[in-house]
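Certain chains of the assembly are absent from this excerpt, and the rest are unmoved.
First chain written, first letter: the chains are A and B, and each begins at residue 1.
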Amino acid sequence: MIIIMSSKTTSDNVADLKSILKERGYDMHLSEGVETTIVGAVGASISPEEKAAFIEQVEALDYVDKVVPIAKPYKIVNKQFHPERTILDVRGVKIGDPTKVVVMAGPCTVENWDQLMYSARAVKKAGAHILRGGAYKPSTSPYSFHGHGETALKMLADARDELDMPIITEVLDPRDVELVAQYADIFQIGTRNMTNFSLLREVGDSRIPVMLKRGMSAMLEEYLQAAEYIASRGNYQIMLCERGIRTFETYSRNTFDINAIPALKELSHLPVIADPSHGTGKRSLVPAVAKASVAAGADGLMIEVHHNPEIALKDGAQSIIPSVFDDLMRDIGLIATAVGRTLEQ
Amino acid sequence: MIIIMSSKTTSDNVADLKSILKERGYDMHLSEGVETTIVGAVGASISPEEKAAFIEQVEALDYVDKVVPIAKPYKIVNKQFHPERTILDVRGVKIGDPTKVVVMAGPCTVENWDQLMYSARAVKKAGAHILRGGAYKPSTSPYSFHGHGETALKMLADARDELDMPIITEVLDPRDVELVAQYADIFQIGTRNMTNFSLLREVGDSRIPVMLKRGMSAMLEEYLQAAEYIASRGNYQIMLCERGIRTFETYSRNTFDINAIPALKELSHLPVIADPSHGTGKRSLVPAVAKASVAAGADGLMIEVHHNPEIALKDGAQSIIPSVFDDLMRDIGLIATAVGRTLEQ
């Protein structure tokens, strides 16, 4: 770590810092400039837990202006330590394979069997690999629809059996993890729960793959630490998902952070999925951003498709209809080819 | 609600919309402009649940460009429906009383009995009314300290008995609510859990006062809907807390949204607390922002005080020492007087 001393630092302060660092096993390199003194501290072999706490302590020292940690605060999900990319295998579907692009699609919410199957058959036919559908829905308003729960989970499982497609569905509450695990092939953790650490630990204790969505105001470093929560409990089957961040722009509901796609791939070995439905919040922008994501290197897409968005119970404004999805799959296939990948599994 | 039609709207579309609105009991007023047609829909008496769903459906109509809901999406916490301000009474301490300013202070985290009591006695002596201290700590890193749990809760309860001060402490997991309720006088819901709806419902089912912190990227309307979650379960003892939002500025850890203080007071009847410790993340800025908050009309302050921030296990950089807190309490008292309030209870 690099320690930037305050401008009023005395030699006593430096001596004090030296003994604090030494006690923890750090070597200290002092650089005295005209205006500022900076200290490089390296070499201690302490656990990540101790390091995190120690950095906070040093930062709180009166004569310290700022601490710049050098090492990334995540280990297991860090590409530097695991250069080979993680490839998940979910009932035969490969996620993270550099030669393939995976597509997860389906309705935002499971409303009833007919609606689910209509969309499910449509996306299957168009070439989607994994079926998505919400059984538990987070809603900003307490008065909105919150999903059909276990009834919906059962329908999803039936759809999986009928169509031979793995299913992904969101889990919201640590107490539901066990139940959802009985049905889901992949857990989805939504943007509002990226810092719900109890939930992260709970899915980290399971051995079911997890798609962790980025918090809408999470920096990449925080996002990867959330993934590290899951990994630190022993569940390494994690995929990341960029779904738009919150900015000042209001034309689209969120701002899809396309930079995050290559950035996450250079920071981590985990697969990176793009969700252009939430990333734009606007049906008309979904196809362009889906194509852009694959061009930028995304390992997969998650797209909301509804047979009739106009009567959808949730998020109709961002769902596309099956015929648009058909066209999109064809276009995605062309882009995939252009970047050396395929939609074939 | 106001419905803005897309530019390609036909008279068939208008007729279609009319029948959709009519079915739900809405009156429709059509305004055809040169470029755009707008529709005002009022008068239906449907539940908030149905309304929320209905707005999403209308927004998804192909010929609809945008729906502007007019009514606020929260009812119980809305000042328009309950003009008289909510005043909480926590073991005799009044929160929300227009003539008083309440101060909650104490260490970020309960580390051990001596540390807790040193800070607790110091803040009590300086005039603080409520003791804060963390037993469960949310941490961005899985490797950071997460609090001493029930051991810390017991210490807080002992401190309350010894010093006759109510205590406030954070609850992170819906499964902990029952346990924390045995000790805490006020539940704190932290910024990372503002959209943890399971947790909101759980504290909404209790009858213990709740301080709900604003999510770091929550708009005020979303924030008040989170409060509505708690209220909709029957717990009306809620106070709000501005604790800084996430912006592009990096000099301070968060940007304290001072506008939110008068804004929340014009939108809701709930008490509004300010947390300048997290709102700045920088010890040197805490006193100025604490004073500003009271001048802006905050009903109270939450401030982190540590006998020795330099060895604090968490958030040392933003904790102030007791002597600074003493001075601050004196200054806060002067500002309180200037706005017609008092620190006396």
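Methods note: a contact is a pair of C-beta atoms (placed from the backbone, for glycine too) under 8 Å apart; a residue touches a chain by one contact, two chains touch by 3 or more.
Fair warning: this is a prediction, and the values are worked out from it, not measured in the lab.
The complex is a homo-oligomer: 2 chains are shown here, and the full assembly described by the structure file contains 4 identical copies.
The rule is simple: only the chains that are shown with their structure count from here on.
Measuring from the averaged C-alpha position of chain A to that of chain B gives a distance of 26 Å.
Across the interface of their complex, chain A is touched by residues 47-49, 51-53, 56-57, 59-62, 73-74, 138-145, 172-175, 192-193, 195-198, 216-217, 222, 225-226, 228-229, 232, 246, 309-317, 319 of chain B.
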